[in-house]
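A single protein chain has been omitted; all remaining protein chains appear in their positions.
For clarity, chains are labelled A, B and C in written order, and residue numbers in each chain start from 1.
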Amino acid sequence: MTSEEFDQLRIKLPQWVEESRRHGTEGKVASYIPELSKAPIEALGIHILDGQGRSISAGDCSLSFTMQSISKVFTLILALLDNGEEAVFSKVGMEPTGDNFNSMLKLELVQPGIPFNPLINAGAIAISSLIAGEHSLDKSARVLHFFRMLAGNDTLDYDYDVYRSESETANLNRSMAYLLKDNGVLEGEVEEVLDVYFRHCSINVTCADLASMALVLSSDGVNPRTGKQLIPRRYVQIAKTFMTTCGMYNASGEFAIQVGLPAKSGVSGGILTMVPGKYGIGLVGPSLNRKGNSIAGVDLLQTMSQHFDWSLF
Amino acid sequence: MTSEEFDQLRIKLPQWVEESRRHGTEGKVASYIPELSKAPIEALGIHILDGQGRSISAGDCSLSFTMQSISKVFTLILALLDNGEEAVFSKVGMEPTGDNFNSMLKLELVQPGIPFNPLINAGAIAISSLIAGEHSLDKSARVLHFFRMLAGNDTLDYDYDVYRSESETANLNRSMAYLLKDNGVLEGEVEEVLDVYFRHCSINVTCADLASMALVLSSDGVNPRTGKQLIPRRYVQIAKTFMTTCGMYNASGEFAIQVGLPAKSGVSGGILTMVPGKYGIGLVGPSLNRKGNSIAGVDLLQTMSQHFDWSLF
Amino acid sequence: MTSEEFDQLRIKLPQWVEESRRHGTEGKVASYIPELSKAPIEALGIHILDGQGRSISAGDCSLSFTMQSISKVFTLILALLDNGEEAVFSKVGMEPTGDNFNSMLKLELVQPGIPFNPLINAGAIAISSLIAGEHSLDKSARVLHFFRMLAGNDTLDYDYDVYRSESETANLNRSMAYLLKDNGVLEGEVEEVLDVYFRHCSINVTCADLASMALVLSSDGVNPRTGKQLIPRRYVQIAKTFMTTCGMYNASGEFAIQVGLPAKSGVSGGILTMVPGKYGIGLVGPSLNRKGNSIAGVDLLQTMSQHFDWSLF
Partner (left out) sequence: MTSEEFDQLRIKLPQWVEESRRHGTEGKVASYIPELSKAPIEALGIHILDGQGRSISAGDCSLSFTMQSISKVFTLILALLDNGEEAVFSKVGMEPTGDNFNSMLKLELVQPGIPFNPLINAGAIAISSLIAGEHSLDKSARVLHFFRMLAGNDTLDYDYDVYRSESETANLNRSMAYLLKDNGVLEGEVEEVLDVYFRHCSINVTCADLASMALVLSSDGVNPRTGKQLIPRRYVQIAKTFMTTCGMYNASGEFAIQVGLPAKSGVSGGILTMVPGKYGIGLVGPSLNRKGNSIAGVDLLQTMSQHFDWSLF
C-alpha cells in the first residue's frame, strides 16, 4: 500500500509543486539576515525519502540553503544526549508561546524567565549553551559532526557568508542572549554561546540532506539503511512532539490542524518534516508568509497531507 | 495484542490509581467558582472504554462532576457542524497562547483581537455565540442534546448549583465577553452568550460519560457500538488536534511531551482523553496543579502512557 | 503685569486661534461613541477667565460639548470629599501608565490589579463607584450638583443622546468594569457604577463653564468671586498633580514638556487647563490626534504657554 502511495506521489508531485510555487509571489524572502535576501523568491523544491532508500524529488532540488531554525531540532537532541532530560528542561520549558519566534515578552513577564520551549530563538540559544565542549569551536565541531552523521553527508559545512552576515547583524538575538544571561539561564560567555548558535543556523543543506535527517526521526532514531540506532527513541519522541506543538513558529497550531505532521521551518524557506514510519521530507521555498514559514512549502504539504490522509490526528 | 494490553490495564490500574492519588495533597481544589470548592481533594477515579464495549473502572468512579472546560471540545464540534470551518475560524484562531486560560492580554495586544484558539475561555465564549438557536435556551438545549447523544446518556443534565454559582461570580468571563463584543467577535447579547457558556460548563457527568464521549473521538466520529457516524471525521480531527496543542491549558506542551495523547481538562478536575483507535478515557481528580489540571490525573495518565507506549509521537 | 499680559492675550488670541485651527485637518473627530462623530472637525474655541472676573473668548465659543474625561478630575475630587485620601488610594494608584487610556494590560499584569491612576478609564470607573449615594441616580445627582456649583452654572445638564450612545456601545468600558469587579476594586453593581460614569462623561458644557471650573482649581479651591473655599486645598493639589502627570492621556509627558500646565482633555475635544494663581481656561477643538487630545487645542496652548512663559517648570 505504501508502495502504491509512493508511486502515486511520484506521479503527482511535479504538478503539485508547480501549483504551490505560484503562492511564492504572495510572500517575501527573509531580509533580516542580509545574506538571506539573495534567495530566489519563486523557487520550490522537495525531496522525499523512504525507508527502503527510494526517493522522489521535484522542483528546485539543487538549491542549497542554510538550515536556520531547522537546526534547532537537532541541537536540542544533541543537548539531550549531552545532558539528559532533567538538565535540559531546567533551562527551557515545553510550552508553545503564541508569540513571534524572536519575542522577549515572556522572558520578562513570566517567572522564572526561562525560554518557553527549545524551538523559539531564546530557547535555541539556551540549548546552544548546553552543547558539551570547551569552547564555541569544539561545541560547533560536535554539532557539525552530529548533523553530518544524521544527514549521511560528510560534506555538510557552514555557509560562511550567512554566518558572518547573521553574526554581524543579530542584535536582537544578542539582546535575548544577554537577557537569558541575566535570568541565570545561560552558562558561559554570551558571545561564545551565540557563536555556536549562529554557526549551526548557517549549516548549508539541500532538500535531500533534510530528507535524510528527517528519515532518522521518522524511523524512531534508527538509520533505516544501516539499522543503527542513531538517537534514543525517547529523544526522537521529544523532538517530534516539539515539532508538532512549536515547530512552525506561531503558526504551529494552524499547521497541526491543516497538515498534522511534525515539522520544523527556517527563515531560509526550508522545512523538514516527515510521515512517521514512512518518509523523511525536505523542502525549500524561500518566499515566507508573515509568520516566517515558506508559503509555497506549507501549501504543498497541505495538499499532500490532505490527499494521502497523513495527519497524526 | 490490544486485548492483552486491556487485561494488563485491568490488573495494574487499581494500584496505579492509589499511587497517583497521593499527589492530590500537593494541589488545590478550584475555588474561583465557589460551588466547586466542595469537591473531595483526595478523590481519583478513572473509566476506560474500548470499542468492543468492554470497560475498566478504578478509584472514585461514582463521583459526578461538572464538565467545565471539557465541554469546550464538543461545543467547538457543534459550532463546526452549525457553521462550517470557515465561519468558525473567522472568529477564533488555531494557536496555543502560552498564557493562562483566562488571560486577556492577547485580545488587546494581537490584532485583530480574536481569541487565539477555541479551548481558552475567550475562544470558548466566542464558540458559544456560534451555536445555532434563537436564544440561549434553544442553543443550550441543542448543546445538551448533542452531549447526551455522544455520551449515550439521556439523563445528562446541568448542575444548577454550579451553574448559578458560576453565573453569579464570573466577572472575569464577563469582562472577556465584553472585550470580545468590542472587538467585533461576538454576535448577540453578551449575557445570552455567557448563559450558553455557563450552562455547558455546568453539565454534570461521571467518568463513564466522559469515556463514552472520548470513545467517539477515538473512533474518528463513529459510535463503535452502532457503527453510526456521529461526527464527520474532519471535525474529529480538528478537535483532536486542538486537544493535543491546547487541551491542557498552558501545560499542553508538557502534557504532549510526557503523555502524548489528545486530552481536555476542566477545573472540576476532570480529564477526557483517548488512545486513538483504542480507548475512550474519562477521569476525575479534583486537586489541581498551578495551571489548573488534575495533579493526580496527569500523573496517572503519564504512568499509563509511558508503560504502554501510547504517545502519538 | 498680569493685567498687561491679559491685554496682550486679548489682542493676540484671535490670530493664534486661526493659526492653530488649521491643524484640525490633521486629526479625526472621535467616533467610538457614535454621537460624538457629529462634532465639527474644524471648530476651535477658547475661553479664559481671571480672578477679577475678566474674560476673553476667541473662536467657536458657543459650541457646547460633553465633558467626557474632563469630568474625571472633578469626580476624583468628589470621591476624595466623600471618602478621604486613604480610602480613595486603596482603590486607585498614583502612577502614569504609558498605555492608552482604555488599556487593560496593567490590570492583568501588575498586582494587585487596581487602576494605576484616577484619570485613565479604569481609574475613573473605580472612582465612580466611590461617590456617596444609594443608587446611581443619587450619586449622579450629587455629581451634577457639584459640577454646577464649581461652574457657577445651575443649568449644566446631561446630553442624553451622548449618554445613551455611550451607554449602548461602551463594551470596552464594561469589560474593564467587570475586570475591576473581579479584581475586588469595584463596590456595588457594575451597571450601576457604569451608569454614574457614563452620566458624568456626558455632562454638557461650554468653554466658559470649563474656564469657571478651572479657575476654582487655579485659585487653590476658592471661588475668586465669592472668596468661598469650595474644595480643600489639598484635594486641589492632588487634582492638579494628576492633571500634570496623567491629564493628557499617554501624551501627558509631552504636554508637560511643551506646555507645562495642569490640564485634562476629553475625547469630545475639550481641554480644561489653568495658569495657577492667574487664569482658568476652557477650550474645545473636536479634531483629535492619535492619542485622543485636541490637535488644534494642544497647539494653541503650546503657543500661549511658550509666549508667556507659563510652564510650572
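Heads up, the rule we're going with is that a residue touches a chain if its C-beta (ideal position, glycine included) is under 8 Å from a C-beta of that chain, and two chains touch if they have at least 3 such contacts.
Given the structure is predicted, the values throughout are model-derived calculations rather than measurements.
> Mind giving the shown chains that are in contact with the missing chain?
A, C
> Among C:T244, C:S265 or C:T303, which residue is in contact with the omitted chain in the full complex?
Reading the full complex, the residue touching the unseen chain is C:T244.
> Which one, A:S103, A:T241 or A:S305, makes contact with the chain that was left out?
A:S103
> Which of these touches the unseen chain: C:E18, C:E42, C:E95 or C:E168?
C:E95
> Can you name the residues of subunit C that touch the chain not displayed here?
93-99, 106, 110, 116-117, 237-238, 240-242, 244-246, 250-254, 256-257, 260, 262, 276, 311-313
> Name, in rising order, the residues on subunit A that touch the hidden chain in the full complex.
Residues 103-105, 108-109, 171-172, 174-179, 181-182, 190 of subunit A touch the chain that is not shown.
The criterion applied here is as follows: only the chains that are shown with their structure count from here on.
> Once you draw an edge for every pair of touching chains, what topology comes out, line, ring, star, complete or other?
Shape = line; chains linked end to end, path left open.
> If I superpose the C-alpha trace of subunit A onto subunit C, what rotation angle comes out, expressed in steps of 5 degrees from 0 to 180?
Fitting subunit A to subunit C on C-alpha atoms yields 180 degrees.
> Suppose each chain is reduced to the average of its Cα coordinates; what separation in Å results between subunit B and subunit C?
Averaging C-alpha atoms per chain gives centres 48 Å apart.
> Subunit A to subunit C: how many Å between their CA centres?
55
> How far is the middle of subunit A from the middle of subunit B, if each middle is the mean of its Cα atoms, in Å?
Averaging C-alpha atoms per chain gives centres 32 Å apart.
> I need the residues of subunit B touching at least two other chains; which ones are they?
As it turns out, subunit B has no residue touching two or more other chains.
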